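Left out: one protein chain. Kept in place: all the others.
This part shows chain A:
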Amino acid sequence: MFLLLPFDSLVVNLLGISITVLFTLLLVFIIVPAIFGVSFGIRKVYMKTLLKIFQWATLRIERGAKEKNHPLYKPYVNGIIAKEPTSLEEEIKEIRRSGSGKALDAPEFELSDIFYFCRKGIETIMDDEVTKRFSAEELESWNLLSRTNYNFHYISLRLTVLWGLGVLIRYCFLLPLRIALAFTGISLLVTGTTVVGYLPNGRCKEFLSKHVHLMCYRICVRALTAIITYHDRENRPRNGGICVANHTSPIDVIILASDGYYAMVGQVHGGLMGVIQRAMVKACPHVWFERSEVKDRHLVAKRLTEHVQDKSKLPILIFPEGTCINNTSVMMFKKGSFEIGATVYPVAIKYDPQFGDAFWNSSKYGMVTYLLRMMTSWAIVCSVWYLPPMTRQCDEDAVQFANRVKSAIARQGGLVDLLWSKEGEGERYIQGGATETLQQNDCRQP
């Protein structure tokens, strides 16, 4: 019995030492740089190594498949059916224009004209442009995550071993590390903002609040191993403006907020989110709406306008798409935020799906499942472009302004600019005229 004792203390000692070493490393390499906003470049080296491994893995799959004479399942990037280049909208416009132009002779009609619409309708049922945007993008090369690979059975032993090693690293090493970091980040945020909230209002409070927020968001960024490249930082949003961005996942907030100090807009939640929200609002004025207030558009618009008109208040961060899109295109922007009349600072966010798909398919995964998927991916790589500010011209209405901003974002991020919105909600935008009448707004000059 007492033979075990020296071993016991040895094991305990080893455990203690390794935990201390781990935490010191964590502190030095991750938390301290986060506080000061510097980076050692470890993540970039990590990314390069991973890329090399992925290329090798893809070559192996293709070679293996060729040897066994199995056809590879290539994702249908361009759709599964042959379509004509003109869209239905253009054809309808053409038909109606030619019809009204000939006032004297009757427009020509054949019984067979119906065939075109019939076929187009069935084609859209089979494969339409819009619904493709709401499921995750399919990759051409494999990134050692089985969730993105449909050719999984055609791999060799070496590749399986590598994949197994990948699973081990991701679930047993990276996942606990990331959870520890996330935990640290969130608790620091809550305690930090609560403490700062007790200070009297003034420059000191603002300074501290800004740095507490930035520090905690940077720790969260490292918790997700997000490798972000910011472009054109001179166009970053300023006080009294609205920052709009395209929306792919809830992580967008963390990505943008780790580089700038914003006021958030959102619904009051319960649980952990609610705790975080209540703590954050003590340190700086975020705009949180009760569930009942969200339905009242005028109240929402009023509060946002009040916030924006106070030049000392922070820029508001808004995602006008209203829902998460799979980052291959930009959907229609809801016009509410564009009616307020403030300067709009557009931001384009584009993720690189090769290291981990950040898209949140909210009808398929819940929030916790989604976060777990994020934390067990290799990394989240994205680029953020800050576009020059835009204001609404006097001769355009809110919808046209929203579309102008949307096109700018789509162009910069290399995303497709689509006209459709996800759920309808009584706001379907059909080419040629909006279905809702817009109120007259006085346009403000900057």
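Methods note: a contact is a pair of C-beta atoms (placed from the backbone, for glycine too) under 8 Å apart; a residue touches a chain by one contact, two chains touch by 3 or more; residues count from 1.
In the analysis below, contacts and distances are computed from a predicted model.
K.L.:
Name the absent chain as its UniProt record does, using one of the following: "dolichyl-diphosphooligosaccharide--protein glycotransferase", "Immediate early response 3-interacting protein 1", "Centromere protein O" or "Calcineurin like EF-hand protein 1".
P.N.:
Hidden chain identified via UniProt as "Calcineurin like EF-hand protein 1".
K.L.:
Would you indicate which residue among A:P33, A:G197, A:G240 or A:G266 is in contact with the undisplayed chain?
P.N.:
Spelled out, the listed residue whose C-beta touches the missing chain is A:G266.
K.L.:
Thinking of the whole complex, not just what is shown, which of A:I31, A:L159, A:L224 or A:V253 touches the missing chain?
P.N.:
A:V253
K.L.:
Of A:I42, A:M126, A:V161 or A:V275, which residue touches the hidden chain?
P.N.:
Answering carefully, the residue with contact to the hidden chain is A:M126.
K.L.:
For the chain that got dropped from the picture, name the residues of chain A it touches.
P.N.:
Given the touch definition above, chain A has residues 71, 73, 76, 78-82, 88-89, 92, 95-96, 99-100, 106-107, 109-132, 134-135, 150, 247, 250, 252-253, 264-267, 294, 317, 319, 322-323, 362-363, 420, 423-424, 428, 430 touching the missing chain.
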